[in-house]
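What you see is the complex with one protein chain gone and the rest in place.
== subunit A ==
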Amino acid sequence: MKTNKKTTSNCNPFDFLTEEIIFTILDYLNDDPFSKKSLSLTCKALYSIESHHRKTLKPLRAELLSRTLHSCFNLVEIDLSNGVELNDLAAAAIAEAKNLEKLWLSRCKLITDMGIGCVAVGCRKLRLICLKWCLKVSDLGLQLLALKCKEIRSLDLSYLQITEKCLPSILQLQHLEDLVLEGCLGIDDDALSTLQQSCKSLKTLNMSNCHNHSHVGLSSLIKGAENLRELTLAYGPAITEDLAKCLHTFSGLRLVKFDGCLVKCSGVRAIGRWPRSLKELSFSKCSGVEDDSLSFLVQAHKELTKLDITCCRKITYDSVDSITSSCRSLTSVGMESCSLVPKEAFILFGQRCELIEELDVTDTKIDDEGLKSISRCSKLSSLKLGICLNITDDGLKHIGSSCSKLKELDLYRSLGITDEGIAAVTFGCPELEIINIAYNDKITDSSLISLSRCSRLRVLEIRGCPHVSSKGLSSIAVGCRQLAVLDIKKCFNINDNAMLQLAQFSQNLKQINLSYCSVTDVGLLALTSMNRLQNITVLHLRGLTPNGLAAALLTCRGITKVKLHASFKPLLPKSLLDYIEAHGCVFHWRDKAFQVEMDPKGWKLHFGKSPEAP
């Protein structure tokens, strides 16, 4: 991209290129959004061409939306999630994008049926639309949408106040494959049992958090959907033998999620008698899962690749033994808080399931031996070791030496880890994107300096690490340009210097927690000058004055959420708060007392002394 800049500054060779050639060049840059942006910012002509060719858009500021939509009229995807300030006029502007195929409007709470009607009429090619939490959208708007946009494949209606009235027209969508009805409490057994229509094309159904239906309504909704592949019933009906039997005929089922459901052993066994093996299964937070029934189930579903048994507190070594022996192709295992599983069990994963990519063993008894075994999974990309008090730097060194694909590492309150372990990981895992080393008093600036090697780092949580300072964070700012989420709460030694560095280099920062730091007005003002900053938490900043806060808030145009201490509320002029709220910002006022102690709840004490406690 730098060569581009050089050549264009001398004479403009792009003048000799036709638009089509530049379009092709842009297509090659699809993988790297930054180079694309640099190219478009080179000159007016390229900017214009890029905007015409642009297919996707994720605007961060609502006031630029209509202007952007005018220049980018070939958009195929628009992501307006969390656009709480967007109203029907914005929806009408979206409707101008005639070629739009994918539209995300989650939490656009001001958009009503009228706006959806505009979109339905304007964007006839729509294939995906997400209306999660668009609380003002009702049956009427959805009926029109289903009538006008016949191409819809994917429809997310989570948490809408809809009833059964819109279901017939939705089920008549010929191509509908993915339907999300999460938290639609207006839909119950009575409504579902009267449905005449059936949607044969349906492949994915999510009815999480719908408390008002049982297997009767469910079977009415999915009748005829022979191709149903994925079914999510989290926090829904009890997993009984009846429910398992009514799903028995759907031999295409590949994924089922029963998170948080009341699970009966007979239900689990009935799932074990299904004719075809599942690929993905989740019993997360299902306390009813026991060794016997789970072992029976996994022996039938040998093709499982993803298994989530988080918080199945009753399972022991036996379950892990049968899981690892029958499901050899597992790629993802979640077993957070399986507190009865002994440390020997984790060695089995490394020995039998080498394809594992994601492993969540938070709050378990895994130790360095387990980590050494797991390091044989060379494809490992996500490893969560939070509150694993038995692991040390030695275990991490094994991971660092073999798991070069690691992208996410969670070491929350893993108190055995020091700078040495972090350095080993950063050397061996250059692709690291997310790391959490919160509440670790052994971590110092040198960890951050070694982390600054990971140029793709996006999320950094060093909350409650008292020994890190501005020096370490500055090196992160310089090294990790893609940093988007930063939590430095209770890093008392971090001050304005680090903020200035962040403001200068980390232009992608979206979310930051500064509570208890030594940052003052100057640092905050520098931070808020960053355009992409959306979410900021500022509690107990000693150096912060009301005037500085007011100036910072006024500077930050893209801000959507601010968490402040309640004591600031009377000190800021009401008109200022109203003005900022009118720009789409939500204030959260917290009234927590200042905590002097690093670890007020005694986590260290608690886990150090009695790790057996649940």
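Keep this in mind: contacts are C-beta pairs under 8 Å (C-beta built on N, C-alpha and C of every residue); 3 or more make two chains touch, one makes a residue touch a chain; residues count from 1.
Definition applied: contacts and distances are computed from a predicted model.
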Given "C2H2-type domain-containing protein", "DNA 5'-3' helicase", "NADH dehydrogenase [ubiquinone] 1 alpha subcomplex subunit 1" or "TATA box-binding protein-associated factor RNA polymerase I subunit B", the protein name in the UniProt record of the chain not shown would be "C2H2-type domain-containing protein"
Based on the whole complex, identify which of A:I21, A:L41 or A:A566 touches the chain you can't see. A:L41
I'm checking contacts with the chain that's been left out. Which of A:G122, A:G217, A:G370 or A:G386 qualifies? A:G122
Missing-partner contacts on subunit A, residue numbers: 34, 37-38, 40-41, 44, 47-48, 51-52, 59-68, 70-71, 73, 85-93, 95-96, 110, 113-115, 117-118, 121-122, 140-141, 143-144, 147-148, 500, 503-504, 507-508, 522, 525-526, 528-532, 555, 582-584
